[in-house]
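There's a structure below that I have some questions on.
Here the complex is missing one protein chain, while the rest keep their positions.
Moving on, here comes chain A:
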Amino acid sequence: MKDTINDKSADTCLPGGLISADQWTLPQTSVRRSLKDAIQYALSQLQAGVSQAEDPFESMDDLPELSGIQKKRLAPEPDYGRQAEAIASGVQQARSEGSLSREVVCLVAPPFSGLQQSLARFEELAEPGLLDGSGEKWRIIGPPDTLSFSAKEACDWWDEQDLSTPWVITELADFWLRSLSGLVLVKELFRRIAIGETGAGILGCSSWCWRYWGQYLENAQMSPWTPAPMDAERLGVWFTYLASGKGRSEIVARMTGDGLYVLPLAEKDKTKSNKKRKYSSFLRDLAATSRGNPGVALAIWQRSLRAKPDDEAKLDEADEKTEKQSRAADCWVVPLGKLSLPSMPQSKESVTGFILHGLLLHNGLDMSSLELVTGVSTYELSLVLSRLKRAELAACDETDGRWQVTAIGYPTVRRHLQGWGFPLDQF
């Protein structure tokens, strides 16, 4: 693990720990895989509109998917409380090593990386004063109800917030709208941070929002930190940690087609009897497909798990020589090539791009805010959003009416925005 500064303390729940955003690198994959992805994407672009598939997600195998309980056991959602502790210890370590000296720590991560949820647990940290040494509890600053402010109103709003005691903003994207009066609140916050008017704090921000503000405030040098990208090894460690939970034994996952091992990881599995085992490149491909994003990788991982292989005979053949060494798998994994991830509905207009870009910039928006930032009418918005929902690229939270890009659709959305020339994030 070459790129981490505080890697020694890397927790299994945050493999790789925190790194400076400049050190972030895209997980590598094989040339064959990259070419295959590029061709598949080009074909899906050309075929879009030709195929009228109703079901956006289609698995090209006949194996039964895992039940809800099995999925919860084998690929559960992460424990954000533990992640919060890992982030706090990562920041603390960077501070003690002298690589992080600012009072305000900017943590930037791509959507679905779980940063926002982890920062939201900072109030519950067992050792609250660990990072600033004051012993005071962290206080979460939430966004105001409305985001349209004049410069004076924004000033007044920040005056009302107590920034002298340790504070946490879980997601900066919730504090602004891409409209003339929607920029003021964040501008004022950055001004205060720049002149040192705030005390110790943690500023969490999605990578898309950060990129925008980095371009808007050309001269701001905030030196953000980010969770290390999930390469194959880290993904393996993380999936194992998620599945093994509290004291359960390590899981065994094997490919459905050829029986190659996915988990446990090769390096972890060095017992003599297991030396002849063959391992799949699934995790490497998954790391590249998800661009090292844990939330996206987990969503694909959950989709790829199966209860049993399609042809056990094949497995027997593949493992004939090492039959005695083979362990019964807890679950089976469908190759990435056999999983069709959501594809983008064809459109000659750029409206779809405006909407998806708006959603990513603001970490999700309701209809009225989306109309304000994109300039697309409510009528057209509802048409496009319903198409995106059917394609499993966007979903609406029923409780607050907020639309968001889905984790499983994120790679497709990012690629679409890249193809159309929209500004992208760093990750």
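We take it that contacts are C-beta pairs under 8 Å (C-beta built on N, C-alpha and C of every residue); 3 or more make two chains touch, one makes a residue touch a chain; residues count from 1.
Keep this in mind: contacts and distances are computed from a predicted model.
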Query raised in the report: What is the protein name, per UniProt, of the chain that does not appear here: "Small-conductance mechanosensitive channel", "Dehydratase", "PadR family transcriptional regulator" or "Dipeptide ABC transporter ATP-binding protein"?
Result: "Small-conductance mechanosensitive channel"
Query - Which residue of A:Ser164, A:Ser179 or A:Ser223 touches the chain not shown here - result: A:Ser179
**Report entry** Contacting the left-out chain in the complete assembly, out of A:Val373, A:Leu393 or A:Ala407
**Finding:** A:Val373
**Report entry** chain A residues touching the omitted chain (full complex)
**Finding:** 42, 45-46, 48, 178-180, 182-183, 211-212, 215-216, 346, 348, 350, 353-354, 357-358, 373-375, 416, 418-423
